[in-house]
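Take a look at the structure below.
Shown here: the complex without one of its protein chains, the others still in place.
For subunit A:
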Amino acid sequence: MDAKLARFAFALLITLLYLFLLAPIIVVLVISFDTRQYLAFPPESLSFGSYAKVFANVKFISAFWRSLGIGLFVGLVSIFAGLLLSLALSRHDFRGKGAINFLILAPFLVPHIVLAVGVMLVLGPLGLLDSYSGIFLAHLGITTPYTVRTITMSLMAVDRRIEEAARVHGASPAMVLWRITLPLVRPGLIAGAVIAFLISFDEATISLFIVSVKSSTLPTEIYHYLEYSTDPQIAALSVILILISVGVVVVVERLIGLRKAL
């Protein structure tokens, strides 16, 4: 009896915890169907009007495509950089290894707002503010630590003897990398790419400092929109963004098992 009660209490606790965590999302979801032109809860009447407006908003749509492109490119390049860094850091000893390790950790430790100021000060003199190159470099800087992490985890799980067996049986170092190491760290590569994409796609703080009109991303467009108006369009857009993020994770999970990769 006691065990049953305990299990019930535990289930209740977990449910409440999830409700608490999900509450903001649920509120946003409900508001997104509101017909009023300001943000309030609960709504009076429901419709898809806000969604229609989002899709008709040229600024949002073009920023969405920009963000998508930047995110995909950042994801790709980030796993490439992450792979090289992970291989160097986990397979070789060289001078300055500690420094690089620390640098890679830095974006985890330093608040994004501080990073943003730094990135702006660096990109300014280079003439890269409000350019694709600039935002791409900035996003690469904050995502690569994550890809290094996921790829290093995968690399550490690879039994060195397997690579040695390949070498002994005739594989050149390049062949070992291509035929053995890469396939074995594939989960880490995919997880890294997904995380890098999601971070880049969601990133607002740094982007706000370095973009204005030409290369504005979806998060910066949302921010600017919010400065002047607060209506359910924003809620609808948020729901769309959440669905995209969840969609990416679910697809990857179905395909390779993201949980295994993390």
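In the analysis below, contacts are C-beta pairs under 8 Å (C-beta built on N, C-alpha and C of every residue); 3 or more make two chains touch, one makes a residue touch a chain; residues count from 1.
In this section, contacts and distances are computed from a predicted model.
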Absent chain [UniProt protein name; select from "Putative spermidine/putrescine transport system ATP-binding protein", "Cytochrome P450", "Nitrogenase molybdenum-iron protein beta chain" or "Glycolate oxidase"]: "Putative spermidine/putrescine transport system ATP-binding protein"
Touching residue (missing chain; options A:Val168, A:Val213 or A:Leu255): A:Val168
Hidden-chain contact residue, picked from the options A:Leu184, A:Ala204 or A:Ile240: A:Leu184
Those residues of subunit A which, in the complete complex, touch the missing chain: 159, 161-162, 164-173, 175, 179-180, 183-184
